[in-house]
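Report on one structure; see the data block that follows.
With one protein chain withheld, the remaining protein chains of the complex are depicted in position.
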Amino acid sequence: MSEEIKTIQRSSSRAPKKPKKSQIPYGLALLIVMVIVGILLTMKSVTLGLLWLFGSSFGFVLQKSRFCFTASLRDPFISGSTSITKAVLIAFAIGTVGFTAIKYGYFVNGLPIPGMNYVVPFGPTTIIGGILFGIGMVIAGGCASGTLMRIGEGFVQQMLALVFFIIGSLIGAYHFGFWKINFISHSPKVFLPDYFGWFGAVALQLLIILCLYIAADKWQKKKIGA
Amino acid sequence: MKSFWDKLGKNEYYVALFKNPLTYVGGAILLAILQIALLASTGNPWGVSGTFANWGAWIYEALGGSVDKWFYFSSEGAQNTLNNGFLNDPGTMSNLGIIFGALLSALLASQFKFKKIKAMRQVVAAVLGGLLMGYGARMAFGCNIGAFFSGIISLSLSGWVFGASLLIGAFIGGKLLTRFFMG
Partner (left out) sequence: MKEFTLDCMGEACPLPLMKTEKQMEKMEVGDVVIVQIDHSCAMKNVPEWARNQGYNVEIDEVDDGEWEVIIEKTK
């Protein structure tokens, strides 16, 4: 998208440029510390080292791309923009293919399928929980990953949000027994391949993602015209 | 020495790799690849909020409380995690990693800055928002990562139900934001 942008006329002088300090040396120092931490953790357990590596990678990518799940669900209403929504859908599509390939490999070899404890029952608690979370993330200015990412960027508001996220989680855990007895134990779990077969489940999900992608594209065109 | 860092920071390759932001789509592709690699190497997808409940439990126990009778922490897995402590908890390392990974990215781009709270409405937003997210995530077995991102790509219908609910919540949240938190 190239366009001829003439320099915008400004009557006021630009903000006096403070000499910018390069933060690269601090970054490199932090990198060295993080590598050392990674090595120490791996000596204790490979899993610890791996999760540290992956967590750091997720955080790096999130900050670098300004990725925000909150924005993907909120911006369509606030500004009409669906660029992040579409990006999230792309992440879902690629993730679906990769995850299914791995799971199918285990399944076809008669081995227990990894990651199945993320296939959880859904029902009224999912809906209420989702609505509460959705409200909370928009108000707080970041979701779970976004809150951690922004703490790394220096936002004190998110540090405060994390404290109360933890408190809310503890209260939620305290009440969890109630939700379990009255709702969750009656709620179904649906692993799509059980109903549509492996190929059918992936094809169906990718189709839905595609439809949502087109819908998101049309939404932006309608709201903003671009 | 100082000008070395300034020069490095202006080098075209450095700028392309570490200074300029990545596109949303680029981020999406990388996040998906990381998720896949995580599942392949550890047997589990990415999760964030479950660890917050554990952090809460550890803090509560440090203050003299006990969660041993709570149903939520009654499973063997949960008890093991709590007993092993946060230094042995992979979820803790993952969450701390996110914070430091983001910090690293910001520092290498010379874009880190402390952003202090400047209005009461930001305090209310953080407190209320945090509580809602924490509670909602426990009800739904996860957050935007565990229940939404990981849930959907794990081919669980719960992910879609949660996602639709998030959308409704985001809509409501947006209205509240405009009414009360704009300043």
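For clarity, chains are labelled A and B in written order, and residue numbers in each chain start from 1.
In the analysis below, a residue touches a chain if its C-beta (ideal position, glycine included) is under 8 Å from a C-beta of that chain, and two chains touch if they have at least 3 such contacts.
All values derive from a computational prediction rather than experimental measurement.
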{"item": "Touching residue (missing chain; options B:Gln35, B:Gln122 or B:Ser150)", "value": "B:Gln122"}
{"item": "Options A:Gly38, A:Gly115 or A:Gly142, residue touching the unrepresented chain", "value": "A:Gly142"}
{"item": "Touching the absent chain when the full complex is considered, from A:Ser79, A:Asn117 or A:Ser185", "value": "A:Ser79"}
{"item": "In subunit B, positions touching the absent partner", "value": "21, 106, 110-113, 115-118, 122, 125, 177-178, 181-183"}
{"item": "Absent chain, residues of subunit A that touch it", "value": "1, 5-12, 14-15, 17-18, 20-21, 23, 63, 66, 68, 70-71, 74-75, 78-79, 81, 83, 140-142, 153-155, 157-158, 220, 224-226"}
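We take it that only the chains that are shown with their structure count from here on.
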{"item": "Of subunit A, residues touching subunit B in the complex", "value": "20-28, 30-31, 34, 41, 44-45, 47-48, 50-67, 69-70, 73-74, 77-78, 83-84, 86-88, 90-96, 98-100, 102-103, 114-122, 125-141, 143-158, 160-177, 179-180, 189-193, 201-202, 205, 208"}
{"item": "Subunit B - residues contacting subunit A, complex", "value": "2, 5-6, 8-9, 21-49, 52-53, 55-57, 59-60, 67, 70-73, 88, 90-91, 93-117, 122-123, 125-158, 160-174, 176-178, 181"}
